[in-house]
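Just below is one structure, and these are the notes that go with it.
Moving on to chain A:
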Amino acid sequence: MKTVEEIKTAIETAVSGAQLEIVPNGSPSAEHSLLVDAAHAFAAAKFLRDDAELKLDFLSNVTGVDWLDKETTEKVKVTRPVEKEVNGVKTMVDETVEETKKTVTPGYLEAVYHLYSMAKKHGPVILRMRTGNRSDKVELPSLTPIWRAAEFQEREVFDLFGIIFTGHPDLRRILMWDGFKDYPMRRDYVDPDDYEYEPTAHDDVLKRAQAHLAATTTEAAQ
Partner candidate 1 sequence: MSESLLEAWNRPPTIEVDGEGELLEVAMGPHHPSTHGVFRMDVVLDGERVIKLKPVFGYLHRNHEQIGQTVGYLQMMPYTDRLDYFCSLTNNWAYALAVEKLVGQAVPERAEYIRVILAELTRIQNHASTIGFLTQEMGASGTPLMYAFREREKILDLFESLTGSRMMCNYMRFGGCRVDMTEAHLNAARKIVTGLPRFIDEFENLLTSNEILMARSQGMGVLKPDLAVNAGITGPMLRASGVNYDIRKVDHYGIYDRFSFRVPLGEHGDIYDRYMVRVLEMRESLKILEQALKDIPAGPFIDPKAKIRGFKPKPGEAYGRIEAPKGELGFYLISDGGTSPYRFRIRPPSFINLTVLEDMCIGQNVADVVVVFGSVDIVLGEVDR
Partner candidate 2 sequence: MVIFAILAPLTVAGGLAAVMLRNTVHCALAVAVAFAGLALLFLQLNAQFAGFAQILVYVGAVAILVVFAILLTRSSETPATGVFSKTWLTGLVIAAAVFAVLAWAVLGSRTALPHEQIEPQIAVAQIGYALMGRYVLPLEIVAVLLTASMIGAVIVAMYEKGGAK
């Protein structure tokens, strides 16, 4: 089978304008993946399936990954003029001050597709797509029209991560019920405090249970 780099160039020649990037994999398996931009993902995927040499006709696994906003704090030495009283006279003196600088790299949601070929019996080729951010730009093209296998799995990713797959023929919640609001697989998901805790040996659970019980009984009283 072609290497990831070869596949990358093959896609770039076949799909004009596609921007691809190889995402390295640090584990010993060294299965590097291809990051494809959302605009050209559909065409690239179609190419991957139909290309005579690759023939990746089997989409094995679709999943989402939630990458949180990353907050990196670094200490930076900044030199700036500071007003100082030197010998009774106010003068501006340049002084080096250590400041902590916070940079926030915005998070994103990622959809990962594991492709294999049943005809040629090779694989995997891992395809990734990323959303703009985690809140409003969460749309990605659906690959269900290319691989039917994505139908339920994309629904699941939509359900649990909140990625909206445009072009999906039947995008509804699948594991959670229809009225459910949140996306339970996100890293910052907080359990709703709405179920019955059973008394356990654990302090924190007990506390939550008691608080919840108190809240529900007062609610009931009102």
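Inclusion criterion for the candidates: all candidates are chains of the complex that A comes from, given by their letters.
Here, contacts are C-beta pairs under 8 Å (C-beta built on N, C-alpha and C of every residue); 3 or more make two chains touch, one makes a residue touch a chain; residues count from 1.
As the structure is a computational prediction, the values presented were derived from the model and not from experiment.
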item: For chain A, as assembled in this complex, the candidate in touch from 1 or 2; value: 1
item: Residue ranges of chain A in contact with candidate 1 within the complex; value: 25-29, 31, 33, 42, 57-61, 63, 65-66, 112, 114, 118, 121, 124, 126, 141-142, 144-153, 160, 166-167, 169, 174-177, 184-185, 187, 189
